[in-house]
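Next up is a structure, given as structure tokens.
Note that this complex is displayed minus one protein chain, with the remaining chains in position.
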Amino acid sequence: MSEKIKVAVLGASGYTGSELVRLLLRHPAVEIVALSADSKAGRTMAEVFAQFTPFALPRLVKIDEIDLAGVDVVFCGLPHATTQVVLKKLLADKPSLKVIDLSADFRLSDPAAYEAWYGHAHQALDLQREAVYGLTEIHREKIAGARLVANPGCFTTCSLLPVLPLLSAGVIENDPIIIDAKTGMSGAGRAAKEGMLFSEVAEGIHAYGVASHRHTAELDQEYSLAAGQPVVATFTPHLTPMIRGIYATIYVRLAHGADAAKLQTVLAERYRAEPFVTVLPLGQVPQSRHVKGSNHVQIGVVADRIPGRAILISTIDNLVKGASGQAVQNMNLVCGLPETTGLDQIALFP
Amino acid sequence: MSEKIKVAVLGASGYTGSELVRLLLRHPAVEIVALSADSKAGRTMAEVFAQFTPFALPRLVKIDEIDLAGVDVVFCGLPHATTQVVLKKLLADKPSLKVIDLSADFRLSDPAAYEAWYGHAHQALDLQREAVYGLTEIHREKIAGARLVANPGCFTTCSLLPVLPLLSAGVIENDPIIIDAKTGMSGAGRAAKEGMLFSEVAEGIHAYGVASHRHTAELDQEYSLAAGQPVVATFTPHLTPMIRGIYATIYVRLAHGADAAKLQTVLAERYRAEPFVTVLPLGQVPQSRHVKGSNHVQIGVVADRIPGRAILISTIDNLVKGASGQAVQNMNLVCGLPETTGLDQIALFP
Amino acid sequence: MSEKIKVAVLGASGYTGSELVRLLLRHPAVEIVALSADSKAGRTMAEVFAQFTPFALPRLVKIDEIDLAGVDVVFCGLPHATTQVVLKKLLADKPSLKVIDLSADFRLSDPAAYEAWYGHAHQALDLQREAVYGLTEIHREKIAGARLVANPGCFTTCSLLPVLPLLSAGVIENDPIIIDAKTGMSGAGRAAKEGMLFSEVAEGIHAYGVASHRHTAELDQEYSLAAGQPVVATFTPHLTPMIRGIYATIYVRLAHGADAAKLQTVLAERYRAEPFVTVLPLGQVPQSRHVKGSNHVQIGVVADRIPGRAILISTIDNLVKGASGQAVQNMNLVCGLPETTGLDQIALFP
Partner (left out) sequence: MSEKIKVAVLGASGYTGSELVRLLLRHPAVEIVALSADSKAGRTMAEVFAQFTPFALPRLVKIDEIDLAGVDVVFCGLPHATTQVVLKKLLADKPSLKVIDLSADFRLSDPAAYEAWYGHAHQALDLQREAVYGLTEIHREKIAGARLVANPGCFTTCSLLPVLPLLSAGVIENDPIIIDAKTGMSGAGRAAKEGMLFSEVAEGIHAYGVASHRHTAELDQEYSLAAGQPVVATFTPHLTPMIRGIYATIYVRLAHGADAAKLQTVLAERYRAEPFVTVLPLGQVPQSRHVKGSNHVQIGVVADRIPGRAILISTIDNLVKGASGQAVQNMNLVCGLPETTGLDQIALFP
């Protein structure tokens, strides 16, 4: 591919935006041609994220200042609800655009589910129907042919990958599935809120959105799809005093005849050829720090001491595999590039 | 009480030891007359813990250098297995001693359970029989008359308090009870281990001892006692990048006819008069940082979106209510003092 | 003293406010009768700071809702500039009030210096003249007779205590004095700002306000007073990823005939009887964590390898000795109580 893919990043002043820039700057087949921000339009990227000081990058602009003619792919890191309005217009203006959307706007395929979880009717139902759920390892083929990819949530990615193959294989029961998830603070974004201040969140942990977090809707959708019948899981997220990382501890009940070793085997076989998914030997437990900064997933399976139960543990970097890394992975698919292009970062540990 | 209680702290160079000293130095009815350490014997406490530089304290000595004649109460913060040998000798030498033991050696009343979890026969079976399990709010009366109190584990204290009244009241099922617990690093102690270095544990989270942590044995014992029949829970601890705090997220199934509001009511009523236990209004979630440095427990109850289930959340400071604070609380009982004496520290937040 | 002192805390929803409440709740001679907040008026203190959930406290109100008739002492934790307007009115309404002000408004005795550093004329010049600079160990006698105490800044307290006695004794030169200071994040307050988010400040360090921080004005004033001639110091603060703590590394030049040992002796003698100041043996270095949560100061003196120079190191908890603790210490003086009343907290380490 001699000509580079021209990409625009909308919402470049947020953390998923800066992470996209980090990855795309080193992507051999991509050229960043536009970066948008809202209140920070007019500034340089270096003013907004000083790690980019050494690099040449387009100045931040308002979305309507972007000349779509020179753009092949749009990464959209805008807030929920805004996104559907913006993308509807962009795709009307240039139907040949490819879009990787990092918001929640196009993740639910059922308009009723969307309305129930988000409290208002969807503003772009056609696009919602068209969008492909971008959990790459599961929906790879549909993603490759998509114009609009709905990149999954960070909690969702981490909670789906270890469970979906087990539901499909029928080796775990549909109920209960209990997900106790822990996230680093960058998952809460860059908006200045009292509850996200260093002094408020360092040296402590707490649950939030208990039994009501919106990522749950994605879990319902994908778990049910894999199981072939409705699955409803318990999901509790916790804010943890670290910057990056999602860590999901998932409690499942074994199907008749299955044991933890069987679960490990199903997962290991399912993901054997996957470049970004590592299934650890039975009983071995991953740590979030060992995927930090990379697009990797590590999954562990442990037998409970109580017969008939097992514990699945999964970890990703919320900004990479949980957002911008998977977005680039999806762009690679959409654009016909090898899926790992530009995603060879190794985890930064220590 | 004009005469002060003379206390010795064994194992004063560890974190539960220093925390005892922090509390006892400000306890109006206590005089610290001896501090022991092993490899650090001979040093001053200020050399080992510089926060004590402004205070006069006995020099660290070996245990056998302590003159028991001048000691009324011993706090024992020695390692598991060593403890039973040391205490057997001390109590033989001076049977009138009162002992608050912070190790695991006397927590299990069943010798077979001890042997199963710790891999060797107990060396002081008489004392094991005599010891009272020191979960103050539950076993207050027996503690008041005890000579040897087995202070509960930190995870255990945090996981028992929100569950025991519910089992006793029959408002939750015995199974499944799934405890996803998170601890600060000080729970791992002060021994120099690679896995506890700052660079290894900051900026990440991981589970450990999955389905095999020894505190589980205490949970079995106390849950079963409260339920009046054998209860076996799933327990997964996680190491979190904070110094202090235990945070237990507990998934339970409601008994027929009960709902989350009922659980909150049972707990609120059970603990209404307890000075150190706060049961939050239904749906409100505690944070570990709001009990840091204090002997307080905060408990929340949240309804799951799945009918028939609820989520209990409980948090303590592992070094205070989870160890040294509860130890002082128990000493107060044993010595006939008001239970809150010397324990009026308010949580240090931020 | 049978009757308790009735205190109001203005600005109770900020960190110095919550720290005052933490200390005053345990102060044996004080009753908290009013708490004010601005945007958070109407809420309970527990809603704003959940560590106070177990305690009975007045609801947060607007300042003008406070009935001054029932107030003996006001602690004022309001923002700069607002403070002078508010206090002018309060003291006009009730001249017998005692006020401990934690803002910067009354720290500079020279109106011209105030105007130069703060960019506007002072609105309460009479009070500025009246106010006593509340560095307790240095101005104890004047504080005891004061109606309005201007509590020093956190950096200032930490940077003045190790230097003033040396300037007074003439054992160091006036120039250069270079202060490289590091602060925990709580010093930046509770206002929601992007730059204070956990993800922005964890895992990194940076200087700010280099050569322009307003606390420098206080240093000039007090250094010059002690030296008996104008002293101008270099001062560079740094934001450090910890919640609490000020750590000042101070580079000084020895006066003719002096050496580092002499400096240590001067300081040790000067502070021998001070309950909150510990001067370490020559060559020993303090750590900020060993004063965390306490009103203590630890000071070290180290000889440089370069003849004629020495390094002073001083550390405090910015919210305690650097703000609310010293405020209570000053209130004790003003009210004729023993200076250490209610300030017996031992540092929370680990």
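Letters A, B and C name the chains as they come in the text, with residue numbers starting at 1 for each one.
In this text, contacts are C-beta pairs under 8 Å (C-beta built on N, C-alpha and C of every residue); 3 or more make two chains touch, one makes a residue touch a chain.
Because the structure is a prediction, the values reported are computed rather than measured.
K.L.:
Could you tell me which displayed chains border the chain that was left out of the figure?
P.N.:
Spelled out, the missing chain touches these shown chains: A, B, C.
K.L.:
Using the document's definition of touch, tell me which of A:107, A:253 or A:296 contacts the absent chain.
P.N.:
The one listed residue touching the chain not shown is A:296.
K.L.:
Which of C:13, C:157, C:221 or C:236 sits in contact with the chain that's absent?
P.N.:
For the chain that is not drawn, the touching residue is C:236.
K.L.:
Among A:41, A:192 or A:348, single out the residue that touches the unshown chain.
P.N.:
A:348
K.L.:
Looking at A:25, A:41, A:113 or A:192, which makes contact with the chain not pictured?
P.N.:
Residue touching the absent chain, from the options given: A:25.
K.L.:
Please give every residue of chain A in contact with the chain that is not shown.
P.N.:
Residues 15, 18, 22, 25-26, 49-55, 186, 202-203, 243-244, 275-276, 278, 280, 286-287, 289-294, 296, 298, 319, 344-350 of chain A touch the chain absent from view.
K.L.:
Touching the hidden chain in the full complex, which residues of chain B are there? Just list them.
P.N.:
These residues touch the chain not displayed: 15, 184-186, 188, 190-194, 196-203, 241-243.
K.L.:
Which chain C residues would touch the chain omitted from the figure, given the whole complex?
P.N.:
176, 178, 180, 182, 184, 199-200, 202-208, 210-212, 216, 232, 234, 236, 238, 240-245, 247, 249, 251, 285-290, 292, 302-306, 309, 311, 313, 315, 349-350
The definition used in the following text is that only the chains that are shown with their structure count from here on.
K.L.:
Report the chain ID whose CA centroid sits closest to the centroid of the full protein CA set.
P.N.:
Closest to the centre of all protein C-alpha atoms: chain B.
K.L.:
Per the centroid of Cα atoms for each chain, what is the distance between chain A and chain B, given in Å?
P.N.:
The computed centroid separation for chain A versus chain B comes out at 39 Å.
K.L.:
What is the distance, in whole Å, between the centres of chain B and chain C, each centre taken as the mean of its C-alpha atoms?
P.N.:
Roughly 36 Å separates the two chain centres.
K.L.:
Starting from the mean Cα coordinates of chain A and chain C, work out the distance between those two points in Å.
P.N.:
Those two chain centres are 45 Å apart.
K.L.:
Note the residues in chain C that touch 2 or more other chains, in rising order.
P.N.:
15, 186, 202-203, 243
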